[in-house]
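Only a single protein chain was left out; the remaining protein chains are all shown in position.
What follows is subunit A.
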C-alpha cells in the first residue's frame, strides 16, 4: 500500500508516532565537521521531516542508534550492580539499503556469535526500519559489488519528492497513520550500478592467507595510515568495543561500566596487561582490518563479507586511503602469491 504525503501531514504523522516511537534519521549538524565551516550528517532523533537529510550520505552510519559510540551498561554503588535502563519507546530508523544490510552483520556479532548480547538485543527488538530510497549513491559507494544495494527488510519505504514523501507501507501496523492520505503506487527503486566497482578476491587457503599477511603491500600504510580509527567509527559494520569503568568525582563508591567503540586501527587494541602487544605497526593493523572485512568474517559466518560498500571509511579517511583501492591491491598481491605457489609446486 502506498501514499503521497505532504510534509505538513508527515509531521502530523511523526507527532502521532512519537507517542510510541523515537524517530531517528540522518540529521545535519552545521559547523560540526572536521574542518572549519564544514558540517556533519549523523544519526539523531528527529521530530519533523525537514530535519531529515535526504540529499547527502550520512557521514556516520545508522548503527550508532543501536550500538552507541559510548553506552553505559551498568551502574554500581558499592557492591550493588544494576543494568542501565533500556529506552522505553520503540525505535524507528530512517536508513538506506546499505545501513539496513549492515544491521544483519551487527546481528551476527551481537546476537549469534556465542552469546546473545543483552544490550544490543533489547534495542534491536524495538526497531522498525524506514527505508530511504537510494537510487544513485555517491562517489565512494560500492554497495552493488557487496550485494547490499537492495533490501526488503523494512516496515515503511520513502522517497522525497519536493515537499512530499512517497511512502510504501509494508507493515500493516502503520496503516492507521495514513488514513485519508492520497494513495500512490510507490515502491522503492534501488541502485543498479555504482561509479566504483569491486571484485573481492578469494583467498583459497591458510597458506595463501599467511603469505598475504607478510606481503610488502601492507608496508605502504606504515607511512600513509595515521592509525586514527576514523574508518572504523564511520564503518557500518564494525562492532568492536572496549569496556571501561568510571567513578563519579563526588563519590568514588558510585560509578558506571561503559562500553565504548574501539578501533583495531588504533595502537593498543591488542595490548594486554603486562605490556605484550600483537599488532604494533599501522601496516599490521590495516592488514588485520582489511582481512577481517574481506576474508575472516566470511570464513566464520559463511554467507557474506563484512562490508556493505557504503564507502564511509573512504570518505572519512583524512589520508585519502580508499578501501576499494586497497582491496584491489590485495587482489594483485594474492595473484602474485598464487603464481609463486604454483611455480614452486
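Worth a mention:
The rule is simple: a residue touches a chain if its C-beta (ideal position, glycine included) is under 8 Å from a C-beta of that chain, and two chains touch if they have at least 3 such contacts; residues count from 1.
The criterion applied here is as follows: contacts and distances are computed from a predicted model.
Per its UniProt record, the hidden chain corresponds to "Anaerobic sulfite reductase subunit AsrB" from the list "Anaerobic sulfite reductase subunit AsrB", "Sugar ABC transporter ATP-binding protein", "Carbon storage regulator CsrA" or "Electron transport complex protein RnfA". Only one residue from A:69, A:183, A:299 or A:325 touches the chain missing from this view: A:299. Touch with the chain omitted from the figure is made, among A:198, A:291, A:317 or A:334, by A:291. Checked against the hidden chain, the listed residues A:155, A:270 or A:322 yield one contact partner: A:270. The residue touching the chain not shown here, chosen from A:37, A:55 or A:79, is A:79. When the missing chain is restored to the complex, the residue among A:38, A:210 or A:339 that touches it is A:210. Considering the complete assembly, subunit A touches the hidden chain via residues 73-74, 76, 79, 81, 83, 109-110, 113-118, 121-122, 206, 209-210, 213, 239-247, 252, 255, 257, 259, 262, 264, 269-276, 278-279, 288, 291-292, 295-297, 299-300.
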